[in-house]
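Only one protein chain is missing from this complex, and each of the others stays in its spot.
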Amino acid sequence: MRLAHFEVGADRPLFLIAGPCVIESAGLAEETAGRLKEITDALGIPFVYKSSFDKANRSSLGSFRGPGIERGLQILEAVRQRIGVAVLTDVHEDTPLDEVAAVVDVLQTPAFLCRQTNFIRAVAAQGKPVNLKKGQFLAPWDMKHVVDKARDTGNQQIMVCERGVSFGYNNLVSDMRALAVMRETGCPVVFDATHSVQLPGGQGTSSGGQREFVPVLARAAVAAGVSGLFMETHPDPDQALSDGPNAWPLERMQALLETLVELDGVVKRAGLIECAESPSS
Amino acid sequence: MRLAHFEVGADRPLFLIAGPCVIESAGLAEETAGRLKEITDALGIPFVYKSSFDKANRSSLGSFRGPGIERGLQILEAVRQRIGVAVLTDVHEDTPLDEVAAVVDVLQTPAFLCRQTNFIRAVAAQGKPVNLKKGQFLAPWDMKHVVDKARDTGNQQIMVCERGVSFGYNNLVSDMRALAVMRETGCPVVFDATHSVQLPGGQGTSSGGQREFVPVLARAAVAAGVSGLFMETHPDPDQALSDGPNAWPLERMQALLETLVELDGVVKRAGLIECAESPSS
Amino acid sequence: MRLAHFEVGADRPLFLIAGPCVIESAGLAEETAGRLKEITDALGIPFVYKSSFDKANRSSLGSFRGPGIERGLQILEAVRQRIGVAVLTDVHEDTPLDEVAAVVDVLQTPAFLCRQTNFIRAVAAQGKPVNLKKGQFLAPWDMKHVVDKARDTGNQQIMVCERGVSFGYNNLVSDMRALAVMRETGCPVVFDATHSVQLPGGQGTSSGGQREFVPVLARAAVAAGVSGLFMETHPDPDQALSDGPNAWPLERMQALLETLVELDGVVKRAGLIECAESPSS
Partner (left out) sequence: MRLAHFEVGADRPLFLIAGPCVIESAGLAEETAGRLKEITDALGIPFVYKSSFDKANRSSLGSFRGPGIERGLQILEAVRQRIGVAVLTDVHEDTPLDEVAAVVDVLQTPAFLCRQTNFIRAVAAQGKPVNLKKGQFLAPWDMKHVVDKARDTGNQQIMVCERGVSFGYNNLVSDMRALAVMRETGCPVVFDATHSVQLPGGQGTSSGGQREFVPVLARAAVAAGVSGLFMETHPDPDQALSDGPNAWPLERMQALLETLVELDGVVKRAGLIECAESPSS
């Protein structure tokens, strides 16, 4: 399918959705978008910048939620114009969707909301490409119904995204089989390599994270076979205002992406043997 | 705390929230409410009638969603007046909350939406008692934060409800420890004995259920120690328009409740030994 | 079925298997057995004393394993004779089974070994009643195969025991549905209320435990409907040489059992509604 100004899909080169979890400031947004554009241009990776204007489902009440929709959209618009990248943001149960859709290139729906029929349909009805995150409570084959709800609006630019599934309390596991299962929807499959290493609620009043596993899961998912990768990054993750524990440091992004592009090339040149006809059949 | 016209709490007699999953018709609503009132009056069980006007998160697009808010509220209002019972209904991300709060005695928030800060606060701000369902993805100790978000609005009439936690794909498990953990919030703890036996998405385009385990889990939860019980019931579960596979038959409700009331009496007369001081300490 | 000198089963009064996890000394064994006999005699609970001569699967190498088979059997024999109680102990992959069977009244197989065909058959072939613990990795319906392997030896005195199922890492959950499912084997179903609150490996080099949940799970299981209950107890759990964190204090055993006997009475007088014919069918 068409995503902003490039084609994405199971047999197209890996694309990247990346940026800081939340919009902290115009300066940080432009700095990170600029650096990510340089890196992805150099490596030939189609790139969409991601950042949130409002974190609507923080663990506890006192957490930083972002600049709000008005200021947030101004900053995303500026990133889009000045840096020349496509932008994605996530919307919530009470977001004025048309205001957001007027600015960004891609809309994203939160994992917790994947079963809210009206919400999913309202987002899809904006006519922009949508990245549907799979709920932490959902089996991968059940994403078919979420996709059906979205496509029923007439929007065919739908992506599905794995971000880990509940595994006991305060932990998620990334089931690589889910990536193969979700290919059956016909949608480009995206792996969210940073939320997958979250420990939800694992720090008492906020979610913890295991940054050191980001490259492990990212490599695994790319080799399993995906269309795109989602990663939150920050120049100084320990100072990030949201999801720092699971953000990948910006300065180490290039090295990681170099390996991922190579792995993606190996897998896509060879083709997915599990999708091929058996020689004897 | 005060719930409609009775006091509920860890040391008060078990109360019951029950009714058909979705409002199917005025006739069915009054029939079931009337019968449940008779049974609970006879057994001395404080009772709140439950039914939904809109199932906003059905597995797939083609499922029956209910009569809609206008007709649904009319029916609930009629049940309230004619049968003389308190009524509860669940609200969703796009429900006009004030319209619902003007009619019902208790509001309920869906499990999937337990982390949506604005939504939880908007519901609590209606000033009615609220039953907060715990997400299938949430650890029981993390309900504290959800309760904090609700109470921060000034509403202290907050209940918390266990309805099963994700256990692999298309299955839930009811962790009886969660009931004890959630007592720490200070809120009355409710156990949802019918959604806990759901097999989410387990029938392809809809969720399956294991009705035969409803009494097993209900007895277990009451003995573990709860303030209230939530059960969906229907005169003919196999013909129910929503959640039939996990509804308990109306005609068998009295027999089940008789045992549950006895168990509740045993536990509450004895007191919870895990909450008592050790004799040696 | 016959268990030592009493009948046990789904419709018989609750029986108890209890004692310190490991045999620490002859003195402790006789003290605990004596006290448990007094309590259970007073409450009319059929009782089997449990203690291990060797903990063969401790988390780490340095943990205390017990007095060994020779001294251990001497102590169990003495408890049996002097206190006048039936005794149970667990056997392992390299235990000389005939030596143990010559002394004890009941043999128990470890959860980890429930799929070892030769071992299960060798234990059952001793002709003593056997308590088969369900593996932490096993679905309750799969215990049927374990029971079949045991019964195939001709031994029909087989019990099945739930002790929690893997739930993420270093945690177990007790699925009360499993107790109902395992009734289908026709064997008396036992709930192990103390190992179920273990946090396996949760203390680095040993397993942690959540003693405060023992009464919660014990009450829940008895109300769900079981034939017997298994609980490890110790006069001073914090000083116990094995599984102290999940042992229930001996001095609080009577109070807990009083409630459990009452709950068991309620459930068994009423009968299990899920096993009864529906009035309409």
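Labels A, B and C are assigned to the chains in the order they are written; within every chain, residues are numbered from 1.
Following the convention adopted for this analysis, a contact is a pair of C-beta atoms (placed from the backbone, for glycine too) under 8 Å apart; a residue touches a chain by one contact, two chains touch by 3 or more.
What you are looking at is a predicted structure, and each value in this text was computed from that prediction instead of being measured.
Engineer: The complex has one chain that is not drawn here; which of the drawn chains does it touch?
Structural biologist: A, B, C
Engineer: Can you work out which residue in A:186, A:208 or A:249 touches the chain that's missing from view?
Structural biologist: A:249
Engineer: Among A:35, A:121 or A:219, which residue is in touch with the absent chain?
Structural biologist: A:219
Engineer: Which residue, A:41, A:99 or A:258, contacts the hidden chain when the whole complex is considered?
Structural biologist: Touching the chain that is not displayed is residue A:258.
Engineer: Which parts of chain B are in contact with the chain that was left out?
Structural biologist: 167-169, 171
Engineer: Take the complete complex as the reference. Which residues in chain C touch the chain that isn't displayed?
Structural biologist: Chain C touches the missing chain through residues 56-61, 65, 92-94, 112-113, 115-119, 135-142, 145, 148-149, 152, 165-166, 169-170, 200-201, 205.
Engineer: Contacts of chain A with the missing chain: which residues?
Structural biologist: Residue positions of chain A that touch the missing chain: 165, 167, 173-177, 179-180, 197, 210, 212-217, 219-225, 249, 251-252, 255-256, 258-259, 262-263, 266-267, 270, 272-274, 278-280.
Note that in this section only the chains that are shown with their structure count from here on.
Engineer: Centroid of chain A to centroid of chain C, CA atoms only: how many Å?
Structural biologist: A distance of 48 Å separates the two centres.
Engineer: Which positions in chain A touch two or more other chains at once?
Structural biologist: Chain A, residues with two or more chain partners: 169.
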